[in-house]
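Missing here: one protein chain of the complex. Every other protein chain is in place.
Moving on to subunit A:
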């Protein structure tokens, strides 16, 4: 069973951010199970709508712990084999809600995690927000981000001149890349310091060095 987590920071209802997130998830799931009948190739998709956790996220920035249903959302993301993260572009960057979610995660909890990035906006002029805002954030988090990221502007959803086909192609390519990365690189399991503590002798010799 492959666990795929999807984070959508869309605010509207319906939301084009959520729509893009769902299509990226479907494309990834499709690529993960080319042979739909094969046992063991199941994909479980867990989607987190950040809007549903808006208050809980602000609380967590103050209390330093995720509470209630938000804790389950955090665990779904940190425990997934791969992550799709999609935000609307606000003021030339990811939305505040999107950043807040990644700010309240425990340090190192996305280390090595395969991640596919997506963003939406009114015009294609903001497409580079993925590269100058989102990629540095996930580089800092030490996530493994796939080469293709998908930006969808209003034009892509219903424009002429092959825009719709172009978006579908980008989504499929991105999904294949994420599926391949998940296959190559299962998200690393960190050694648990509460199960395997550094012995006192080591602590003492490290401090007197």
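Here, a contact is a pair of C-beta atoms (placed from the backbone, for glycine too) under 8 Å apart; a residue touches a chain by one contact, two chains touch by 3 or more; residues count from 1.
Rule of thumb we're sticking to: contacts and distances are computed from a predicted model.
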Leaving aside the chains you can see, what is the UniProt protein name of the one that's missing? Options: "LLM class flavin-dependent oxidoreductase", "Ferredoxin", "Tryptophan synthase beta chain" or "ABC-type lipopolysaccharide export system, ATPase component".
"LLM class flavin-dependent oxidoreductase"
Of the residues listed, A:44, A:67, A:92 or A:128, which one is in contact with the missing chain?
A:67
Where subunit A meets the chain that is not shown, the residues are 58-59, 61-65, 67-68, 71, 193-195, 197-200, 203-204, 206-209
